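Note that one protein chain of the assembly has been removed; the remaining protein chains are unaltered in position.
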């Protein structure tokens, strides 16, 4: 067990990294959940459109106030429905990355379908904002060995869907920029009112407390603090205030590397960390 | 994305609006859920009757203390069961609006049934409190393009069931006075004890914190702060205290327009906002 | 709506009443849920036996410290399994009342079965602690018109299972001493770990805040503050501390009538309140 007590080596002067990421889903998960059956109601569509109409703009203004660049993962259908999103994000200096076409659950469709979706998304990104080495975040944060291989085969910059460490690591040589459920806004605030929600929207002060505690711990242990928000959720007024308070808290430290997932991945693969924190692809035997 | 960074234009001197609304459901959602099968138990009926017996009166006294007029949405069956409700609300200067007859889920019944229900409700309202241009809030806050068209065809003043902005907007020319799940009391406090509740009643202080944060954000961004309560839920003693504290907080500001949904809608359609924030009726294609 | 703005008339010098009640369920709800199928596991049985082994004693010592008499509702099977419970409660001056035999859900069994269960419970009580005019609280707080009639036919002192007011009232002439979900311990703290719990045990400080807010509101509006605890739940160490803090808070007021449900019921039926707050038995028509 000796190896893992080693801490992750960040650039000189930095104790930890912070990435502000957004999954710009808009209507896409709802389309995926209702694929093949017509949608006849307006409620959830309007609720989700608050994202591209209002929430995304508030988030961009918030990041501007802190002079921070974020990492925005945009499903293909969202980019094609709201055609100004990708160009404006790139123009303002933010990273954009892949996030499925219809926000598909990658483990529920075939490898061939996953390959076609990746290529279709790359085509949309290249057409709208040009060629680049894009990063990838899977919809719903699930991955299979087959999809992981497809990402590597296409030379994508990194994956950002798994939680095996709280700092960057590598799987089969590809950078993994880990997410974490506890710093995802949706699990606290998403609410559809359909009768199927498992809890009510959280008090944003309680979430702020929890996130500040996680940030302090990540800084203490030298990890990556990955925030994930959704414009239709965190664009709501009280949550912009919560994020403002969180960023105010982080901004008091000089030893925090505030950057994008793409920059973290580039640093990771060019550093000794890539070898130290390399994990094999390893499923398990349940035939017992 | 340029348009939406424009802020909503409120009357001179006002930064935002506040509407205190109540869905006076009493037994009606329970009747709808059990339609066609006899109800043989007393528990939920008594629980819900706390609303017309006690809760509604406490809410009216609370509003009187702040000299505020509210917007009360009353199902037809409730108006016909408790015949003093509509007349007393109107006499005390509050707005009354439509809310279904048996608190029907509009997307689960036919367009013809929806049309008949709207006409039946209008007949009840006209008989009890006279002709007026009533506003509409759908039971359970769901809407379809067909029902939206029925509302427009009857010349209703506005709809108040959707969440596409956090200020008024228009859909196909009709004012939408948006609600929001996070400022609805039921999602935090409703509890039936039937073994099917997904969470226990919230601590009212935590809800107060969350609502004050939302109000502060709405005031910051220039939106509409729409509170929705239910007499059988928020009429409980601790929640009247919570609402008192919330209204005390809001009352400290001079730049808040404290009004009814009807007045907000009338202002909206007569202002430039109606053109700036006009959205088309647009469903989506899930045939992929 | 004029009548209900009248406040409940308490004895001279008292603004409100407080009743500390306990449902001494022990294993009984688990037996009822598993009736007809053998129980082969020890987990929930041991968990629930913490009540008669430890929790009940801690509660009794707590009440002694405040010199308060409580109202304890004991299922017949519990009284027959732990034969010292009823006698000790009576000897220490507390009220004991009926609570089903196997903690049956009264609406899931026939009227004849309900009648037999009531008579069986009365027989157990009379045998163990003598003849008295016992009060009744239904298991799971559900009631039917048929069971209500059975209670009246047996001359029981009151029912304490419904929530139509937050002060005593009458239904068909029998006193109703209302309970309330929000001041029941089980909905916040009960946890079985079976994978079916809908939420984790609450922070007792948050529940304390909520209960104090409810007490303050009940005192303000002149109602009845009915606390309900379960020995196997509230006998846990942190919850005894929470209850101690709650009772400390209440004890600071001189205008609180701290009493039993039986005494509240006796007062109610002998006062003008019984006529003012009389409600008919009224189910509803769902044949639409």
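Read from first to last, the chains carry the letters A, B and C; within each, the first residue is number 1.
Quick note on the criterion: a residue touches a chain if its C-beta (ideal position, glycine included) is under 8 Å from a C-beta of that chain, and two chains touch if they have at least 3 such contacts.
The structure presented is a predicted model; accordingly, all values stated were derived computationally and were not measured.
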item: Chains still shown that are in contact with the chain withheld from the display; value: A, C
item: Contact residue for the chain not shown (choose from C:94, C:148, C:167 or C:236); value: C:236
item: For subunit A, residues in touch with the removed chain; value: 1, 4-5, 107, 140-145, 148, 161-166, 180-182, 187-188, 198-199, 202, 206-207, 209-210, 213-214, 216-218, 220-221, 223, 281-284, 286-288
item: Sites on subunit C contacted by the missing partner chain, in the whole complex; value: 27, 31, 34-43, 45-47, 49-50, 52-54, 56-58, 61, 82, 84-85, 88, 102, 189, 191, 193, 197-206, 236-242
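As a convention for this text, only the chains that are shown with their structure count from here on.
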item: Subunit C reached from subunit A - shortest hop count over touching chains; value: 2
item: Superposition of subunit A upon subunit B: rotation angle, C-alpha, nearest 5 degrees; value: 90
item: Copies subunit B and subunit C touch via same or different residues, half shared test; value: different
item: Multi-partner residues of subunit A (at least 2 other chains); value: 198-199
